[in-house]
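Can you read through this structure? Questions will come right after.
Complex shown without one protein chain; remaining protein chains in place.
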Amino acid sequence: MSTLAVHDHGVAHHDDHGHEHHHNQSFLSKYVFSMDHKMIAKQFLITGITMAVIAMILSILFRIQLAYPEKTFPLLTTLLGRFAPNGRISADFYLSLVTIHGTIMVFFVLTAGLSGTFANLLIPLQVGARDMASPFMNMLSYWFFFLASVVMLSSFLVQKGPASGGWTIYPPLSALPKAMPGSGEGMTLWLISMVMFVASSLMGGINYVSTVLNMRTKGMDLWKMPLTIWALFLTAILGILAFPVLVAGVVLLIFDRSFGTSFYLSDIVLNGVQQPYEGGSPILFQHLFWFLGHPEVYIVIMPAMGISSEIMSVNSRKPIFGYHAMVYSLIGITVLSFIVWGHHMFVTGMNPFLGGVFMITTLIIAVPSAVKTFNWLATLWRGNIRFTPAMLFAIGMVSFFISGGLTGIFLGNAALDINLHDTYFVVAHFHLVMGSAAIFGMLAGVYHWFPKMFGKMMDEKLGYLHFWLTFIGAYLVFFPMHFMGLDGVPRRYYAFTEFVSMQRWLTVNTFITWAAIMAACAQVAFLYNFISSIFIGKKATQNPWEANTLEWTTPVEHLHGNWPGEIPTVYRWPYDYSKPGAEEDYIPQTVPFSQTMSSNLPHDFEDNPKGLEELNKFNSTLKANEQVK
Amino acid sequence: MLLGTNLLMAQTEATANTGGQPDAPQVDWTGVAYYLLLFFLVCLGVAVIGKILKIYDLTLKIQGKKGMKWNTVMAVVCLVFLIAGLYGAYWSFTVQGSMTLPEAASVHGVKIDEMFTVTTVLTMIVFFVTQILLFGFLFQYRHSDKRRAHFLPHNNTIEKIWTIAPAIVLTILVVFGFFTWQKIMDNTDAKGEPASINVDITGHQFAWELRYPGKDGKLGPKDFRLVTAANKLGVNFKKRSSFDDLQVDTMYLPVNKSVRLNIQALDVIHSVYMPHFRVQLNAVPGLPTFFKFTPTITTAQMRTQLDDPKFEYLVYCNKICGGGHYNMQKVVRVVTEAEYQAWLSRQKPYLSDALRKELHFAAADQPKKESQNRLALNN
Amino acid sequence: MSTAVSQIDEIKTTPWSGGRSPFNVEYGKIMMWFFLLSDAFTFSSLLISYGALRFSASVWPAADKVFQSVPGMIDHGAPLVFVGIMTFILILSSVTMVLAVEAGHRNAKKEVIWWMIATVIGGFMFLGCQALEWAHLHHEGFWWGSTPALHELKEFFTEGAGTDATRHLTAQEFANLFFTITGFHGFHVFTGVIINIIITVNVLLGTYEKRGSYLMVEKVGLYWHFVDLVWVFVFTFFYLV
Partner (left out) sequence: MSSDSQEVHHEEGEHATMTKGRIIKVALILSAITAVEFIIALILVPKGILAIQYANPVYIVLTLFKAFYIVAFFMHLKFEKVGLALSIIVPILFIIGLILVLTNESHHWITLRG
């Protein structure tokens, strides 16, 4: 009766006097060291958005350099001091900007900010639990993430600037402090921050998994879970299995940097001076990194997929098409994502034989992705579509995922990757699929669950403005990059002035930069909308989107323990929208079939023969009565 | 004296508005203010429009009408976006698409380009179809109170179809790609075919070093411990094969001859990237890699093709390697066999006089012979 | 109709249909299991890296020549004896830990305490041995980024294996990997011991008695056995293979 006693104790106690308990909760325990999953979700979200905006500003800074490589901007010197002497960002700092931009966006925005927010908010609410399995570790998870963010940003304060070896920190570049300024303290901080981050995501991950496994409410079997939960669950598993490998890689890197070992280093002469390293292999690091790195990119997209599926079903008032297929494709992606990492290393010196193998596995991943894409389209087909901002962003996510995914097919082909690797084609690919699709998934989630998080509604019109500017902006930014890539323009280049063949892209670069600035400005609409709605937004009703999932059965006013009384029991899958014969066009999961006799279908009772019997009896009696009349 | 104070003032002024960066140029704040103002004006405009819309909405409602149908508006915008987008994509393909690399200048490059065309065709079909369906549906099935959505949870046959269809397409791509890849990466000299020319290319921050074999056609072994100012690559001169090696500063390649690039790096990872030949492989310190290819178009021919008299093939560095990464190039000239031989005979041996001194070779008889045939080479 | 309702609203009570743990396992234990799974990936990656580097090396120090002393007692010619002792200690401490868990199931507080204390002692003994082992190797000249002098190196290899250069190179690689990986494992043992102590104290204070179950001991037990498990692999790949 033990631990559950502990953890149930908390719940019981909230049932009894949770309500009056609220106002005499101290500020610290309510807002700062909160153990309530809803508050932690908000903390993750707000930190995530802050990081996102910072990383976005970084991207604008280096875009300015790419657009006006010759111009000087005294303002930059004022802002960046020694990093931008006489009005121009220095070459090394450009790389720092890119590196930190990438790192923050991938890990801090789209891993912590996305999974962290929505796993914390939705898992307990949608599976019907009082809170996370371990609220305490949940809190720790956030605070580790917060620390990691602080450390990462603090690296802008060190003399030689932040890490600048690219977010993939390939050694030897990242291992030799003398190789470039950013590989000094900057890289050290990067590594420290990363270790904390992994700790955070690990604590989060095992929490999510055990919550989904153990704490589903009565009737919530796996095939009644919303796709968001499926996605977040599998994402958590990916994290648990992938991040530790990065830890191993990072540990070895730290030793190479600070303890004179040579795991990744061999035969190095750094500007004329022999280094005492021998026997290591840089490729080893690349394997360890990408064993995480590739699952990571699916960690980034899968929650977005789940969120979009949910939102598209709700707003086209139509069950998600092929629910089972959607789940199986998610599982397929999860499994496959562990055996394709080599596609980042086709031309890095990996054994060509492996290149061939990885190319096969990589292209297979397109199949589950295809299933998802087509099922989304089928969900819209003959729907009754409501264009809430959330819906628009979900659709944007699909559009971007198709575009970006298809470019992935080029890269996945080892033969083509020879000429595309590390060009702007790759940059275009991953921005479409991650910088746009995944971000849009996150934004969709924010718009959709804002009422649940803050009990207020966001302004729709501003939402529309935000969507169209960002959507068009992102396409304008990233579409042309493909063609730069096809012209062999390499990424991580400080300026395209030194190669005659690249100079003709300058106009395009200027255009891209201004498009980016526009898209960035559009985020102001979002931020204003977000913040103002928290305070002056109009009050939300309990179920503003007329959705079926459990979270909308909780009161608008948050209370620790989520449901005032008993946790509701679940009777049906979450996608009974526009069911023929039902009076409403949605039937929440908590409505028993006996209350919807007119709309029940045989298909609802696949795993309940008795129920099916009853249904048939009921229908036959109906017929009989009609004949009587 | 006066002058002095002036200077001083200038100083303080400078530091005042450049955050302690004496030598930094003046910020022209008016410019900044201008942009900020512009931005605020835009925001203001947006706000005003928003208000107007709200009021218009209200008036409509007051008149008992249904108010603005934002849903329909959005649906229409989706349609507009679809059309505009399709045109944009088309424009981008034609205009920017025409700015991409010229035809492949190597044997395997042609294969890669075929691969690329096939992939492009297949994926672009998918691209246009799916995007049209996506936005088409949005407009077609926009909300209306009269209709109810069509309850359709699943349909196994169609799901099977669109699982298998992509699977087939991808199998085609995989098989085609797999064999292309195998062919390209197959690095054993085919029987009968003359051994390919060995070219040694070594990357370091931030330049490429080239080394060609001499008469013996063999490159001498290297060891990073032997690197010195004069012996940049650490060539080992205990071995005879090293003596006639040549140091060159432009990569000359005979057309239609198989070339084997031996790729190395001294400090960090670099990447030998020759887009025109569709050649790329990383240069990894401690792990010599190589890439075999056959150039097919001479620089001269390419110049006429692109009617750009200044055109040059280039080696880029395509793996982040530090501050100079963006400017680490080497010129490649593809020439006829004759030109190549002529050029080759003009090249200086790697074993420079400075290096001889360093190695105290003056005494040894070996180098004497060396120097003679070097003279021979020179005239 | 009422029957109809009850049956039509039937919700399954199978393990997976919600309202209970599908594995009949309390959440804390599931978390521990998944943490261990994750940690297993870390160690595997480290060991795999070791493997990759070792395979690509031409020669490698012979374990029975590197480890042939019992610090403080025998200085030579006792290959693998000392590590044998270490291994045995760790296995034993694992056994005592299971016994503690087993006693926990019988709510036999006294026994739990004794077995836990035994486990802690075992842990400390292992750490002590590892410290000695490290000290000895360090004394011989092995360390991160340093090896014994060239002429001494011969004795760590099977006769005639490799050249001076390769011997030095691989000896260095060996040292780096050995200290890093055993260090990482030692760190785990150390944290394990700390946790065990905390738990022991809690048992003494009767925390779990009040709770009515010694599940906590069981969870910590899992961690402790995992540390043992890792050692089994470290042992094989550094001392035997």
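In order of appearance the chains are A, B and C, and numbering begins at 1 in each one.
One rule holds in what follows: a residue touches a chain if its C-beta (ideal position, glycine included) is under 8 Å from a C-beta of that chain, and two chains touch if they have at least 3 such contacts.
In this text the structure is predicted, and so the values were computed from the model without any measurement.
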{"item": "Displayed partners of the chain not shown (whole complex)", "value": "A, B, C"}
{"item": "Which residue of A:L241, A:I254, A:A366 or A:L612 touches the chain not shown here", "value": "A:L241"}
{"item": "From A:I40, A:A129 or A:A582, residue that would touch the chain that is not displayed", "value": "A:A129"}
{"item": "Option touching the unshown chain, where A:F197, A:W230, A:F291 or A:F593 are the choices", "value": "A:F291"}
{"item": "Hidden partner chain, touching residue among A:E566, A:E583 or A:E626", "value": "A:E566"}
{"item": "Contact with the hidden chain (one of C:S56, C:T163 or C:T191)", "value": "C:S56"}
{"item": "Subunit B, residues in touch with the chain not shown (by the definition above)", "value": "286-289"}
{"item": "Positions on subunit A where the hidden chain makes contact", "value": "1-5, 8, 11, 128-130, 214-215, 217-218, 241, 245, 281, 283-284, 287, 291, 338-339, 342, 349-351, 353-354, 566-567"}
{"item": "Footprint left on subunit C by the chain that the document does not show", "value": "15, 19-26, 30, 33, 37, 40-41, 44-45, 48-49, 51-56, 63-64, 79-80, 84, 87-88, 91-92, 94-95, 97-99, 101-102, 105, 213, 221-222, 225-226, 228-229, 232-233, 235-236, 239-241"}
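As a working rule, only the chains that are shown with their structure count from here on.
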{"item": "Subunit B contact footprint on subunit A (complex, rising order)", "value": "72, 74-75, 77-78, 81-82, 85-87, 90-92, 95, 165-166, 170, 172-173, 176, 179-181, 265-272, 274, 278, 280-283, 316-319, 321-325, 347-349, 352, 355-356, 359-360, 363-364, 366-367, 370-371, 373-375, 377-378, 380-387, 392, 395, 398-399, 402-403, 406-407, 409-410, 413-416, 418-419, 421-423, 460-462, 464-465, 468, 471-472, 475, 479-480, 483, 486-488, 490, 492-496, 498-501, 504-505, 508, 521, 524-525, 575, 577-580, 585, 603"}
{"item": "Complex contacts: residues of subunit B adjacent to subunit A", "value": "17-21, 23-28, 31-32, 39, 42-43, 46, 50, 53, 70-71, 74-75, 77-78, 81, 85, 88-89, 92, 96-97, 99-101, 109, 111-112, 115-116, 119-120, 123-124, 126-127, 130-131, 133-135, 137-138, 141-144, 147-155, 158-159, 162-163, 165-167, 170, 173-174, 177-178, 180-182, 184-185, 204-205, 224-225, 227, 229, 234, 266-269, 271, 273, 275-276, 278-282, 284-287, 289, 310, 314, 316-327, 329"}
{"item": "Residue numbers on subunit A that touch subunit C, as the complex places them", "value": "1-7, 127-128, 133-134, 137, 202, 205-207, 209-211, 213-222, 224, 240-241, 243-245, 247-249, 251-252, 255, 259-263, 276, 278-281, 284, 288, 291, 569-571, 592-594, 600, 605, 607-608, 610-611, 613-615, 617-618"}
